[in-house]
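In what follows, a single structure is set out as structure tokens and then discussed.
Here the complex is missing one protein chain, while the rest keep their positions.
Per-chain residue numbering starts at 1, and chain names A and B are given in the order in which the chains are listed.
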């Protein structure tokens, strides 16, 4: 029941080339396309959507064929980006959903019909496949709605007279603060960013949005974080992924904010949809498969360095860091406020 | 509840007697309790919990059950009124939620019995029948519906976006409420996770009664409850079962202290120095039970000015008559000193000075919150903080009935100020007009200052408390308290 390999359910031998079902389909470009066209979508959801597209582009086949197709497609997708943690939250969830649904289905049908039948499993599989294919967009919509639900809960942290410290370009944070502002809460925001020469493009949205709602915002550089903390009520950040121990992978600087907040005893809240939970358990920040270089030692001159940096920026993914769970006061998901220790339970359950 | 009669505080005893009297109209019982709560004649978690249970048992007994959703609505209404009368006594809300859980549970079992066509061979006793929902899915009914229903946690992530989110919604795996008393989470139903809700079938949510949260559930209830619950034939049996369930909650309330005491030998060892604060029956029973087997030393902070009288009485071993704050079971007569334990009474100010010699701090609590923090008698915060500065473990004893699913967004709303006279003392009346006196009754202790909780179910790390809480309350009842739901 726990981990029967999918092959057990079928007598059909695995296909030699899992990708030959979809010769014309390019998973990586689909994924990147989804990410770039839908500004609201998160990486895990984009990954799920691309996998669904892959399924629909490939002809129906057996369970085992489909699963191995998904597996190879997933690893291809992961290889195509430097930081695959976020998208693997989506691909893992997708895979586990398929498998556990099939397991439960076959277990149940075996019991209720009093006999073991592999055809029952295949029947289930067809139904699930149809369900997934039919509802591809629904999942993204649900993910967006869960953002609204998080905002409803986390908004209660934003009380009149408080000062919220945040950073990054989390859409959930924007939703939370936006919801609070719309409710008429009187609060202020301190926004930390890399440099103070104007708002960077990424951060502009959240800050201008708050300004538009008459919420006073002070923008500071990360260098001014420690100096600003005494005036702050709590920190509120989003996350790219939430890992097994309840720590988060988020934009570079989040860990620093968490450390500083802890040192002065300010609450540090994380808002993240539960589909960002991912079964990765890092020992520390450098134990993550990030494919990024935090330190880049050099003897080059400044100008050359700058060029070098710009080149890196173009390469795509923004840099991230890891914030350990002991720095996190609470994680707000669409299901409510939970402690970091509760993350693991959800993950254990999808793999159990 | 004859077993508990006679050990209650006067106000509670009187109330329990009057509420049991069949001649008393239910409405006057409700009003009676509300005024008792408002006047603080019934206060503290245990008396409030018991009074609430008594009242709700009567509410259930007198309610004409046409359908279950009506009863749920009725209990919710009564619960809201009680909470409005005394919003700081979260134990009231806890019991209301537990009773609602019992009602829902019984109703679902009942429905299962009637409607579970081809899925009753299920080994798991999850509340939902797959049959009805499954039949709506043309292809492969069994598998899909089972998978979808296996997540009772899911509360309409997308289909019902208008729903209120739950604060503890993440812990929504519903327990199998076969026993209504608190139970260890040993049941091994299929594991389900809210994470799958993202991918679940869109239609399934509609059919789930548990997907409807909060108190609106009764009005806006989806079809199932109206169809399946409305035509309950065995309403009387149902009522009897619900009353039985409330009875079990009452028994749990009475036994909690003794059950907690049962874990004492795991935590108190020979020659240890234990520091405690306030005079709590729970803590005294715990220590006393350990004293039967082991020799240790107790340092007792007197908790001036709100609890010192009972503390002094406790260390002297003089059970002062029935005091209003304490339930004093007859069995509890012996003092720790009489049991051969050295008890050192200290003023609260000496806590820091002594902490370096203390092995464990054992605290009583007023209420435990969903984040693992707690609300305890004023002064407990500095005790816990001093302990954490000295790396001394802090153990909190709390019956499960004190665990509240409410996330403390607004700690201040749970705080209360006492009579300034406690601080001024007599004969300093001249200062009243010149000086502002502060006499808080409660402290909030954040979760990081607590090392271990011991409930009637055993010891729990504060990080696992979320699960114990989730096991005892239905997600849809979390936001029972409308006062707290929106600030």
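Going forward, contacts are C-beta pairs under 8 Å (C-beta built on N, C-alpha and C of every residue); 3 or more make two chains touch, one makes a residue touch a chain.
We adopt the following convention: contacts and distances are computed from a predicted model.
Engineer: Can you match the unshown chain of the complex to its UniProt protein name from these: "Translation initiation factor eIF2B subunit delta", "RING-Gid-type domain-containing protein", "4-nitrophenylphosphatase" or "small monomeric GTPase"?
Structural biologist: Its record in UniProt gives the absent chain the protein name "Translation initiation factor eIF2B subunit delta".
Engineer: For the full complex, which residue in B:75, B:288, B:341 or B:414 touches the chain that was left out?
Structural biologist: B:341
Engineer: Touching the absent chain in the whole complex: find that residue among B:289, B:381 or B:472.
Structural biologist: B:381
Engineer: List the chain A residues touching the unshown chain?
Structural biologist: So the residues of chain A touching the unseen chain are 230, 264-265.
Engineer: Provide the residue numbers of chain B that touch the chain removed from this figure.
Structural biologist: Touching the missing chain: residues 273, 302-306, 308-309, 312-313, 315-318, 320, 335-338, 340-354, 356-357, 377-379, 381-382, 385-386, 389, 415, 423-428, 430-431, 434-440, 443-444.
Heads up, the rule we're going with is that only the chains that are shown with their structure count from here on.
Engineer: So what's the Cα centroid distance for chain A and chain B, whole Å?
Structural biologist: Chain A and chain B have C-alpha centres separated by 35 Å.
Engineer: Report the residues of chain B in contact with chain A in the complex, numbered from low to high.
Structural biologist: 118-119, 121-123, 130, 137, 139-140, 142-144, 146-147, 150, 153, 155, 157-158, 161, 164-173, 190-199, 201-202, 370-372, 407, 409-410, 447, 463-464, 466-467, 478, 486-487
Engineer: Under the touch definition given earlier, write down the residues of chain A that touch chain B in their complex.
Structural biologist: For this pair, the touching residues of chain A are 48, 93-94, 96-97, 100-102, 104-106, 108-109, 111-112, 120-121, 123-124, 126-128, 130-132, 135, 138-139, 141-143, 145-146, 148-150, 152-153, 156-157, 159, 274-275, 277, 330, 333-342, 345-350, 352.
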